[in-house]
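Only one protein chain is missing from this complex, and each of the others stays in its spot.
Right, chain A next:
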């Protein structure tokens, strides 16, 4: 299928015409699919989304006219407009021809509707990519067919995976500039699938595309690439799944206590997992008090149940002390509470993450003080976790969190809301990290105190090899390592034997 042409008075003659406007009948039986584009600088992310908007008729005539006007002088060899300008809406972006911050756009086909976040490729703006990734169901990772995978491609793929994205489309872009080279496409796809596997992602669809020319985006590119028989990008997006429901029990972080009069007292918040119905017994954390739900109040209905995503007001059968930041949870499936947790995070600001510094941590509606101890940093080239005492900007790291007061979390894998947090620097008030809880930590002197330990004395090269292994580096923080001379090692071991 090729796009039917329609000449529009507002457009100049050399320009491609807008596709015919057909009524966009939006499927509304599900929530929209949220996707991001990511990948390295200039790989064509914004052009791809611009093309997607253009070919799905999400661009109106007046917007097309401004696009033509703004593309003047910047037109490429093909005489096509600069589709990236549909996304790069900031003056600074237009001047520099790069994306700085994430743009959110909305479009639909007759099968479903989409929210797309076009993220910047530039390393300096990784924080804005992370912003887009945190809520996405699917990532379209772009690679320039001439260049292949770069460190930034790996960084983005890793951040997307950490944030829970399990569906990837690999768009091998600018395929037109390789003479539609099939072997190049296959080589890059293969390389990426290996990377994806090492990240634990199995769902990858690789597509050769020309974002600029619109091949294999909405319309197929068979004319130029008869060798490719797979789906177009839009076909993959139409079939993708939205992130499934959370797998743990009922969770409601309390945002507000509503007390409009003496007779009413309700707890307002958005259900962050599971479901609840009148008559259910719930626990309020961190206090541990128990109550029964008598009513689920909303503006126009009194409900007989509320499920994840619903913004509701709960009423209890008894007077209990509940305040903002508390969490109301299922009695038979409670989250972890404690003073120490393990987490992974992405450092988002120039100051990085400093060891021992006290930050604000916000998760759901709860904000509390936390001390952050960096443990490991991911080496993007090797995929290995190396020991780290602090995390520089854009680093992906593993950390220990130590709280003054009880914290309440689920593992991020289990619940994307109650397992997620941001760190706020109390000096600047800026958001400096996005983090995901991996596990609760036994506090110092806890269960590990009684465990037996083994002291090994090894040649330095063997020790280095051991420490580079996955199993070792994943528990690096549990090990004590000292480098000494061979003579000193014998001395020490001898004293143990005595």
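The definition used in the following text is that a contact is a pair of C-beta atoms (placed from the backbone, for glycine too) under 8 Å apart; a residue touches a chain by one contact, two chains touch by 3 or more; residues count from 1.
Going forward, contacts and distances are computed from a predicted model.
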From "FAD binding domain-containing protein", "Electron transfer flavoprotein beta subunit", "Dihydroorotase" or "Sulfate adenylyltransferase subunit 2", the hidden chain's UniProt protein name: "Sulfate adenylyltransferase subunit 2"
From A:178, A:275, A:337 or A:438, residue that would touch the chain that is not displayed: A:275
Contact with the hidden chain (one of A:131, A:158 or A:232): A:131
Omitted-chain contact residue, chosen from A:187, A:258 or A:373: A:258
For chain A, the residues touching the chain missing from this view: 21, 23-26, 28-32, 60-63, 66, 70, 86-92, 94, 100-106, 113, 115, 127-128, 130-131, 134-135, 245-246, 249-250, 255-256, 258-260, 264, 266, 268-270, 274-275, 277, 297-311, 313, 324, 330, 333, 348, 360, 362-365, 416-417, 420-422, 424, 429-431, 434
